[in-house]
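Note that this complex is displayed minus one protein chain, with the remaining chains in position.
Take a look at subunit A:
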Amino acid sequence: MRGTLVFAGSSCPELTDKICQNLGMARADAELTQFSNGETSVRILTSVREKDVFVVQSGSDKINDTIMELLIMISACKGGSANKITAVLPYFPYSRQSKKKSHRGAITARLLANLMDVAGVKHVVTVDLHASQMQGFFKCPVDNLHAEPLIARWIRRNVPEWQEAVVVSKNAGGTKRVTSLADALKLNFGMVTTDKRRGPSMAPSVIGYSLDGLERHPVLDAISNQVRNTTLSDSENGNPATNNGRSQDSRAAADVQGSPRLRANGTHSRNPANHKTPPSRSQTILSQSSVIDELDEEAEADELEYNDRRAHEVTHGRLVQGHVVPDDFPSSAASVADTSVPEEDPMAMSHASSFFGPQPHALGGSGDAGESSDEEDDLRNPKVEHMITLVGDVKDRTVLIVDDMIDKPGSWIAAAETVVKRGRAKKVYCIATHGVFGGDCLEQMQACDCIDTIVVTNSHPISEDKARNASKLVVLDLSFLLAEAIRRNHYGESMSPLFQHVMD
């Protein structure tokens, strides 16, 4: 393209080369080094005067170096009289720190937006921001592209019997993103949610709240207690919760389906013949995802106000140290605080908010995607036992667990184990846009028996060493999407077609 230069940051030369290939041009020349004291040095080796400059930079293991490099590159291009500088950030760094999670924490994503602004960026192109509200942090226009059409197309082409698959969100915060994919593929939808288990009397069932907003059936409380009793007594035979839960659930379902509210919601086209999966359930959850979001945040308050109630197809499991355990597993939370594993897990120490408040999300009011993948941290805490709840029927089906990024493995493994061990899913695909894979995440997911395939895009570079040993890993190429965004930006064309699903 005439008058355009595409520069690559040191984090993603391969992706940039692919983008340039799509655009039919060569990557512009820049020398990126570090001085011996660790300061970043940038030399732009070609004239940028009056050019339309695109700087592509993703994340890396040295994320702060990557950011400084991007800022200095932008600054250098600005100083070199570039006409317009666009930052192309397939993975937006610090996007998870987009709100004040704890008292006196920083909103680093906003800081980064301001820093890029001061460096001289005039336009930002990014993919699947963790929280779409972040677009408001910028003074300049932001194009938040979606990898969803790409992922949907991959699913349609590569997942056997994808029409029968169930899309599952691994936490309440990510439901919006997941319902969107479920809608696009016209699939059923489920959800996994974890709760801290604070005592034996508490039966956390988040989804229950969303269903009994209008009327309450004291009868059902009895049933839910019954379920609990049978579950506990039958614990010897390995997988009791689903079996016993099911017979009880059918009673519950009959009752719930009698409610006029659900009938109003209960119109769904797929799987009319499947009795065990009244599609109304999925649809109900789907339409109430925003309610669930709020409920998740206010779960503690709600527990005091509402009765516990089990909805149909709700499966519970116990999660100790990030793994689903049988029901007869010795309980640490219920008996004495921490007899089982006294050792301190470093994973639990890795989050600031867990130091200052027991409810890290108490201040987060957006109810958007913000929470997902933030709640990883005390999954590994040996002192806290979690109740993991699966909503939706996944029995003998393929499950697609979807979120925006894979960084830590804990919640993915917990969700995968839940759908397989408790929900008896046939196959599990873990799907995310950004494969950040911090630490030994990829190794752990590769080692997890319950995960069959891991699907990410190349928005975040994955080191070859890691990828070579991960036979389950599938990496989708984003370069066409980004190249098209660059081309359309340069020629002033509309971006909208890039958001649409292409049926083929």
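Operating definition for what follows: contacts are C-beta pairs under 8 Å (C-beta built on N, C-alpha and C of every residue); 3 or more make two chains touch, one makes a residue touch a chain; residues count from 1.
By definition in this document, contacts and distances are computed from a predicted model.
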* To do: Could you check which of "Ribosome biogenesis protein NSA2 homolog", "ribose-phosphate diphosphokinase", "ATP synthase mitochondrial F1 complex assembly factor 2" or "Elongator complex protein 5" matches the UniProt name for the chain that's left out?
  => "ribose-phosphate diphosphokinase"
* Full-complex contact with the absent chain, from A:1, A:115, A:140 or A:325 -> A:115
* Asked: Looking at the whole complex, which of A:17, A:65 or A:443 touches the chain that is not displayed?
  -> A:65
* Absent-chain contact - pick from A:54, A:94 or A:154 -> A:94
* Contacting the left-out chain in the complete assembly, out of A:136, A:438 or A:497 -> A:438
* So that we can see where the missing chain sits, which residues of subunit A does it touch? -> 35-44, 47-48, 59, 61-65, 67-68, 71-73, 75-77, 79-80, 93-94, 96-97, 100, 102-108, 110-111, 114-115, 117-119, 350-353, 355-356, 407-408, 436, 438-439, 441
